[in-house]
Structures are given as structure tokens and as C-alpha cells.
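These notes are about the structure you will find just below.
For this depiction, one protein chain was excluded, whereas all remaining protein chains were kept in their positions.
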Amino acid sequence: MAMFIRVDVDAGVVKKTAGLAKKLIEICPVKIFGPGADADSVEVVEDNVDECTLCDLCTKASPDGVKVVKLYEE
Amino acid sequence: MRFYESEAKQLLEKHGIGVPPRVVAKTPSEAEKAASELGGSVVLKAQVLFPGSDKAATTKTADNPAGAKAAAEELLGRKFGGHAARAVLVEKKLASAKVFCVRATYDGIAKKPALIASDLGGTDLDDLADEQPDHVKRRHLSALLPPSTYRSKELAKDLGLTGSALNRMTGVVHRLAGILLDYDLTVVEVNSLAMTEDGKLIALDCHMDMEIEGRARQGKILAELGVDESEARLPREPTEFDLAGAKIDHDDPRGVAGPIVEFGGNIGLVIGAGGGSLTTFDAVKKRGGDPANYAAIGGNPSVKKCQALTKLVLGKEGVEKIAVISNVVSNTRADLLARGVIKGVIELGLEPSEVITIFRAPGAWEADAFKILKKYGVEFCDRSVSISEAAKRAVEKIGR
Partner (left out) sequence: MSVLVHADFTFIVQGITGREALNFTRECLEYGSKIVGGVTPGKGGRDVYGVPVYDTVREITQSKKVDGSVITVPLAFAPDAAFEAIDAGIKNIVIITEGIPRRDAAQIVEYADLHEVRVIGPNCLGIIVPDVCRFGSLGGPAVDCRKAFKPGCVGVMSRSGGMTTEICNALTASGLGVSTAISVGGDPVIGSTYSDLMPLFEKDEDTKAVVIYSEPGGASEAQLALWAKENNSRLPIVAFVAGRFMDDMPGMSFGHAGTVVERKVDSPADKIKRMRAAGITVAEEIGDIPGLVKERIGA
């Protein structure tokens, strides 16, 4: 279980935005997004979430679809 | 990576340098048999890579096979610098008229391969250089061009040789230069290069070490000499703890962990790599601390790697607390390190605020690291606290 980071994905936004799922999977340097049930969805790879480097590449790719939460700031 | 003398001589022989007739004996009776085959007096040498201060005791002579058996029994029955001999090298004892010393190595000041020789063989070349510098001669080689024979010739001339002795010495020195370069050695030295009555040059001993960085491309010769890939050939064979550390490093290529070496103390150390680890280790010892290990991390390791390493260090018998100390970090991220260390502690069912005595890794992403550490109640400090002050606090908490 991730202890430091939570990554929230809005599945609806990802589905609606063409190519976003593929982009997220490609862009994350620590493989936090894995392929989902179909081509328009992603699954968060729980085991990798604490590796998040806070590089913002995912949130820049989709400000509405992805949120990266620092659990240690709550 | 050190070679046994028996292997080193095999390599010299392969390249046409004279070595005494010899046999590698694994048991006293093999040594007895070897002595009778070789005939006359023999020299017996315990094959130990790092005898330390017991070096002188590794060699014995015997005048007959029974004496050889007894000597081998002794050499195989004891330890040298903590290591048992893996075999005994039995050599025919040769009479020599004169003994030289030749070393081929790298000179970090000239940044070139270097040949160093003396006409006073059989003594420590570095001591000679300090005490009788006139008897130590040097030549540098090009690293780009194939070694020039003339440099070996000039060195032979400097040793006072002429005639066929000069030519023979030139040949030996030139071959040693080639061996150094071709096999990625850090050093090859024949400390006692004997000139026999009939003018032949024979290497009575040989010290040879291969650079770890070059080992990967020397597979062919290592196989020929029978050196197994798993043999570290270091002063101290790796313990299970060391090997577990190496495995963690190998399994996750992000960042480096290493070296990871086990010691006998009670303070677990997770310390910044390179010079930071040396400085921290010194600081802990200076404050009276007794480190349980040396675990250097750097190059921005992943959270998982820091986590695994923390578990290894803290999981060791007798280690109750750890200190996380690094120089000011540049590319290693303090926040990722904090995440990994805390995860490792919690996975062991321990309380980060209790077992992490101090966290001192200021620098890249420190603001996030501080938030994490604060949340888990871990004592941390910023760059205004020096490495030695951090070490002092850790030692005080753990007790000496």
C-alpha cells in the first residue's frame, strides 16, 4: 500500500479524451499508470505509487483527469 | 581482483617469461610427491590472496620430499591473515647470481602506464624508492600506442645491464608491460626476478591484480586461469549480508547501493554514497560509535531500493537503531530517501520515530522530506547541522 502519495484518476475524463490513456502510460517515469480494461482507460499500479517523483507530467497532460495527492501534507 | 601466485605465473609462462619448474599441491602428500619429482631443494608457498602481516610465514623451504611434506602440512594447517591456504605451490629452488625487481602499473600523477625497476630485488619497492631512490628507475609508456620496446631497453640500461643480459631484461620488461595493458591489470610485479648463473631471468614470485572495472571484458583469460565469476577475490570474502546488499542493488538499477559491507557493531548506517559515506563512517567512529555495516546509497535510488536496504540493515541481528546521514544531496532526492527508509522501518513492524535516530540528508527536495519526517516524528536536521554533529547525535541515542 502506498503511504505517501495517492494518485486519483477520473476514469470518465480519461475515456473522453482521445489518446490520454496511452499518453499517461507512456509519460510517467515510474510506471504508475498501467493499461486498464480497455484502450481508453488506465489502472493505477498501486505498487509503484510511492515511487512518484512529483514531476507533474501526468497532471499537465490532464489537469482535470489526474490528481496527485501528497498524503504527508494532509 | 587478486590472482594467486600460481595463476600469475601461469600467465607469465604463457607470455614467455621464465618461471621455476613447479607443481600446485593440495595435500601434504601431493607436496611430497612434487618435491621428489622436482628434485633437490624446493620452496613451498601457501596460496593465500591476502596474508597481511603473515606474508613472510607463507613461504618455507625443504631439502627433501619428507621435509616438503612436513612444511606443506604446516602451511595447510594454519591461517594467514585469517585465511586458510587454498593450495601449496611447490617450486624447484634455484640458485641466482643477482636479483632484480620489476613492476608495471599505472601512475596516477603522470596518468600513464609506468614501468618501475630496481637492481635491488627482493625488497619492498616503495621503501626502496624512499630510502635508496638511486636504485629505483622508471619509464612511462603510452596508453594509446602499443608499448615501445625501446622504453624497456632504456630501463634495462638504467639497471646497469649490457650485452645479452640487457636484451634478456628488455624482453621480460616489455612482456610485463604487455601483460599489464592487455589484461586490464592494476599492477603486475615480479619482486624477485632472478638472474641465474647462466644468465637466464626467472620470476621467483609474482604479484598480479586485475581492475574490477576491466573484469567484464577479460572473461577469456579468467576462464583460462580457472577463475570463477562468483569469486570476488577481495581481502574479505563477502558475507551473506553483503551479498543480500549486492542483490538489492542488482535487482533495481535505479540509483546505486554499494558497497554494502557488514561490520560487527550495533549502529545501522544508511549513508550517502562516495565521499559522503567515508566522511560519515569516520564521524561515527570518531564519536565512539560502532557501525554494524556500511551501506552507501547514491545516484537517486528508487523508494523501493531505499526501503529494501533499510530492511536489510535494520533486520540484522543486534541492530536496534539506524542513522541516515548524507552529504548535501544533489541528484539523490531527500524526499524519496525519506519515503523508502520510513517504509522499510514500518514493514518490519517498527516505529520510525524510535528506530531512526537521525535523518540528515539536506539538499534536493528537502522541503518535502522534512514534511514526511515530521509527520512520522523522526528527528531530522537541515544543512546547518554538520555530518559530524549528526553522527554525534546518533551515537548518543544509540549508546556506545
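Order as written gives the chain letters A and B; numbering starts at 1 within each chain.
In the analysis below, contacts are C-beta pairs under 8 Å (C-beta built on N, C-alpha and C of every residue); 3 or more make two chains touch, one makes a residue touch a chain.
Not measured: the values here are computed from a predicted model.
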{"item": "Visible chains in contact with the missing one", "value": "B"}
{"item": "Hidden-chain contact residue, picked from the options B:A56, B:A95 or B:I109", "value": "B:I109"}
{"item": "Selected from B:A66, B:A97 or B:A143 as touching the chain missing from the view", "value": "B:A143"}
{"item": "From B:P21, B:G122, B:P259 or B:G315, residue that would touch the chain that is not displayed", "value": "B:P259"}
{"item": "For chain B, the residues touching the chain missing from this view", "value": "2, 50, 52, 106-109, 111-113, 126-127, 142-144, 181, 184, 186, 211-214, 217, 234-236, 259, 261, 272-279, 281-283, 285, 294, 296, 298-300, 326-331, 363-366, 383-384, 386-389"}
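Throughout what follows, only the chains that are shown with their structure count from here on.
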{"item": "In the complex with chain A, residue positions of chain B that touch it", "value": "302-304, 333, 335-336, 339, 342-343, 346, 368, 371-372, 375"}
{"item": "Chain B-facing residues of chain A, complex", "value": "3-4, 30, 50-51, 53-54, 70, 72-73"}
